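For this view, one protein chain was removed and the others were kept in their places.
And now, chain A:
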Amino acid sequence: MASRTVAKDIITLRGSAAIVSEFFGYAANSILYNRGVYPEESFVKVKKYGLPMLLTEDEGVKTFLANLTAQLSEWLEAGKLQRVVLVIMSKATSEVLERWNFSIETDCEVVEKGVSREKSDKEIMREIQAIMRQIASSITYLPCLDEPCIFDVLAYTDKDVAVPFTWVESDPKLIANPQMVKLHSFDTKIHKVDTLVSYKNDEWDEQ
């Protein structure tokens, strides 16, 4: 009697944390490129998620994002991360112009009991691909950033998390009366990531 082996797409907590933290690294690079926070010549094209993606070659930003994704991965594995926000601010005035909000829901059962879940890599990649496409298309409604900008990353964690020494407590850096747009979400069956961008709705009588 013939037998066959069926490979299941098993996702562990560590694997899911790696997927989500890597996604955030690529999403951050894509945002910094598409919103012109850094000059386009400082980015290099790579293929990821079946799409041409752009990664920064600026050493400072590379180091910052590498440390960030490593820390996020650690928090995700512990089930302590609730939200990551990439904030774009005016360099001159530090006024918050845009907030890219990645909200994370973690399956508590997986964290507590160490069980795994099933979902194909292909399906997860398709969902991430849709978000990346939306990030690139967002220039259709986002305001033009016609001044030099800087970015910062806020992590919303559980209260009992010890603050690493490279991080500082921060105010939420919210935008007053923002315009908000929900983007697609993706789900590894362990971590569900909802994406939202909020931006300053400029008025005619504002300088």
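To be clear about the criterion, a residue touches a chain if its C-beta (ideal position, glycine included) is under 8 Å from a C-beta of that chain, and two chains touch if they have at least 3 such contacts; residues count from 1.
Note that in this section contacts and distances are computed from a predicted model.
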item	value
Protein name as given in UniProt for the chain not displayed, "BUB1 N-terminal domain-containing protein", "Protein FMC1 homolog", "E2 ubiquitin-conjugating protein mms2" or "Ribonuclease H2 subunit C-like"	"BUB1 N-terminal domain-containing protein"
Hidden partner chain, touching residue among A:16, A:56, A:101 or A:188	A:101
From A:110, A:128, A:142 or A:155, residue that would touch the chain that is not displayed	A:142
Contact with the hidden chain (one of A:10, A:46, A:92 or A:115)	A:92
Contact set of chain A toward the excluded chain (per top definition)	92-93, 99, 101, 103, 133-134, 137, 139-144, 146-148, 172, 174, 178-182, 194, 196, 198-207
